[in-house]
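A single protein chain has been removed from this complex, and every other one stays in its place.
First chain written, first letter: the chains are A and B, and each begins at residue 1.
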Amino acid sequence: MAPELALVATAVALPFVASGATPLVYRLVGARTGYFGAAVAIACFALAGSQLGRRGAVGVPWVPSMDVSLRFYVDGWAVLFALLASAIGALVFVYSASYMADEHTLARYYATLLAFMGSILGVAFAADLLAVFLFWELTSLCSFVLIGHHTDEADSRYAARMAMIVTVGGGLFLLVGIAFLSIAATEALGARSFDLAAMLANADAMESSLRELGLFVPTLAVVAVAAGAKSAQVPLHFWLPNAMAAPTPVSAFLHSATMVKVGVYFVGRLRPLLGGDEWMVLFATVGLATMTAGAALAVVATDIKELLAYSTASHLGLMVAGFGFQSVYGAEAGAFHLFNHALFKAALFLVAGIVAHEVGTRRLAGLSGLWRDLPVTAAVAGVTGLSMAGIPPFSGFYSKELLFEAAYEAAHAAGGLAWLYPAVAVFASVLTVLYSLRLLAIFVGERPGAVASVHRPSAALVAPPAVLGVATAVVSVAPQLAVDAVVEAAIGATAAESPDVHVGLPTHLTPPVAMSAVTIVAGAAAYPVLGRLQRAIGAVVGATPIARPNWWYDRLLSGTEAAGPRVARTVHNGLLRTYVVWVLAAASALALAGYAATTGLVPAVEGVRVTPGITLVLLVAVVAAVAVVSAPSHVVGVLALSILGFMVAIFYILASAPDLALTQLVVETLVLLIFLLVLEQLPAFYADTDRLVAARDAVLSVVVGATAFLTVMLASPDIGAEPTAIARFYATEAVPAGGGTNVVNVILVDFRGFDTLGELFVVSIAAMSVVVLIAMRNRGETR
Amino acid sequence: MSVALAFVVGGLFGLGTFLLLRRDLVRVVWGVAVVSQAANVYLISMGGVAPGTHDSVPVLAGHGEPVPETTDPLVQALVLTAIVISFGTTAFALALTYRAYEENETMDVQEWQ
Partner (left out) sequence: MKTTARIMVPIILVLAISLLLQGHNLPGGGFIAGVLTTVAFALVYVAYGLDYLDAGVLGRDVEPGRGIFEHRSVTAFRRTFILGLAIAVASGLGALAFDEPFLSQTFVIVESIPIYHEIEVASALAFDLGVYCVVVGVLLTILSVVGAE
């Protein structure tokens, strides 16, 4: 069934409209604006839910000449992502209403959060690659504002800028990838197109077209960089832990459920298009590397949010690796884990927020026994934390089981080094169990005396994570329910073949089940020696600062900052001659390099072919120019300049251009007049000429002159050559189309009237500038 | 294309550049003027300069007559607008020169930092 354009468009547009209205709402209801946002999110949830089970593209044209249109593409994958974003969005809004109640600048916060949600929905439903790019960058911009919410804190600003630079930079790679895909579409679809839906429909043709053009691997690489930057894959993962400087609801929303999933979403989206052996090597390797590195760093984290941030990177790696594997289990692992992770990780972030809010600290070291004071929170944390660890029968177990299955299948098929895939997956999962137990440890046991008093969290604060906890529990008990409702359709959209997904507790021993058993046993066994493990990991990380991307980021940024003023001092030093030298030397160098690369620097000399009259007149012009240069006084120079102008006018006559000659003659008279008027007011100037400077200038002048000489020699048409098609067109069409026999005038007022109009504005601006400079100089001048 | 024409364009560009690099602001303005003349001659040369004949002027004999082979009318249209614009810029540059002299009391561009 085709999707409903009006409903999809409303779902995407509604958050943006609401975002614009937020300042007004805030003025009316104050801190309760969160509930307004929640209402919008619920409306979007309903609109997106109404499209469940539909599939297809709908849209209206936007820039028809470039085949850009406002198209929406709906399938199970898009709907799943949109439902998650709006559902978690609604809970985050409710949570924010009490968590952020004491904050200032709430209008900005809610407006950005709404716009952010709209951008996510836009990425989910956009069927046009340019629209995907637009929404993609919008999410980066919104996250910049949200991470930097505490504008007066240096940490916050640093993290916001880092997230912005990494994700927007990744977005630029996406743009390159979009260009590649569009080029390939020229052949595959018959026209230059940005239509993602059509590309997906003709995936095979697109792939062979990409391979023919030699663009397949480059496209894959730039898409991987874009998705890796957005989804915090190694080595671009470093911005995600820093982004925990954001308020906790923002972390829950952006850095668990939505923004970081955009990269994963796009990887899943392009999987049918770009899937292949290269795809598997790239994404499975990057994904598993991220999974391991993220889990290892989470084990040594000291702060609850830091642990969760690294854990998010690790789980994103799991999803990317899942999509990397070519078997259908891979798509199942990716899509199902995206669903599970959104539920349990958002809940855990909100739990972290409650702990920070009520206990006053987020440090893992001093906390334990919180279940006495925060029973509901502890229950939620238990369910979701075990789900994160992948312990059966909690939801995370099922999707991790699918990843093991996919890794095992891939290794079984390829053999050799591919056995590293399941091995690394198991190793990373052991670490996952470890840090999950570490997190849960703060809730069990006895309460230490150091923690003074724990407040009771309000119901509005506990309800959102409780909802997510219940949802996780439902999925844990009846995973097939969730699969049938939303996940299966999503898997179908990301896998080549139509899946028949069955999940549930294992009934007999298979290799993946054995892998899970090893994971849990090893994780539990390693927990007692956690301290030693942490020291080992810490030593590895500490010993190699050069391997840390954060170090490179800081270096690059401070290097750029230092280089900026240095370049500016050289190029932009306030001296006119510096600018002239840079511009002219660069232009000459580029032109000469261009000639050297294409036609060669030696033109064919055909001897003197212009009439002696023209030659004579032009030589006089050059002599006049020499006289201008060597003029002893200003008046002599101006007169020589006039002679030059008149000679050029005569040249126009001889070159069959009467209009030009007439204009030039009269303008020359006016130029002379105006020069003399101004010179009257100026002093004579006698600068002592430095021979060295003059020689240096002469060199540049000769270079520029030689470039111009070569350009004429190489570019101008031969004598007796046929007029160009353009010249011919204007000459023949002047009378029939323009009704005038003076072709030049017809071009000016008719064919190219727009140019002339623009020129009129230019001269008008020149006149106004003169008026302002001279006649109005005493008005409004502030010294 | 003719060496003479190329030589003239090159020479004018070179001399104009030399003027642009001078310390005297008036000479800089002259440089702008010389370079724009050079650019105009260059544009005309791109249309092809043939020995002028009765037919080569891009003004046709009348309505409905056969169209002779004229010189390129488009470059002429370009140059025509360029002439008027370069007058505007020259006048503007002169006004700036005058005001700069008034403010800084020197014509030496090296001295205003």
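Following the convention adopted for this analysis, a residue touches a chain if its C-beta (ideal position, glycine included) is under 8 Å from a C-beta of that chain, and two chains touch if they have at least 3 such contacts.
Every value quoted in this text rests on a predicted model; they were computed, and no experiment measured them.
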item	value
Which residue of A:Val383, A:Val678 or A:Ala708 touches the chain not shown here	A:Val678
Hidden-chain contact residue, picked from the options A:Val60, A:Ala413, A:Val444 or A:Leu757	A:Leu757
Touch residues of subunit B, complete complex, unshown partner	59, 63, 80-81, 83-84, 87-88, 91, 94-95, 98
Residue numbers in subunit A that touch the chain omitted from display	658-659, 662-663, 666-667, 669-670, 673-674, 677-678, 681, 738-742, 744-746, 748-750, 753-754, 756-757, 760-761, 763-764, 766-767, 770-771, 774-776
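One rule holds in what follows: only the chains that are shown with their structure count from here on.
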item	value
Rounded Å distance between subunit A and subunit B, as computed from the means of their C-alpha atoms	44
Complex contact set, residues of subunit B against subunit A	1-24, 26-28, 30, 33-34, 37-38, 40-42, 44-53, 56-64, 67, 69-74, 76-77, 79-81, 83-85, 87-92, 94-99, 101, 107-110, 112-113
Partner subunit B, residues of subunit A touching it in the complex	574-577, 580-581, 584, 605-611, 614-615, 618-619, 621-622, 625-626, 628-629, 634, 637-638, 641, 644-645, 648, 651-660, 663-664, 667, 670-671, 674-675, 678-679, 681-683, 685, 687, 697-698, 700-702, 704-713, 715-721, 723-724, 726-727, 730-732, 734-735, 741-744, 747-748, 752, 755-756, 759, 762-763, 766-767, 769-770, 773-774, 777
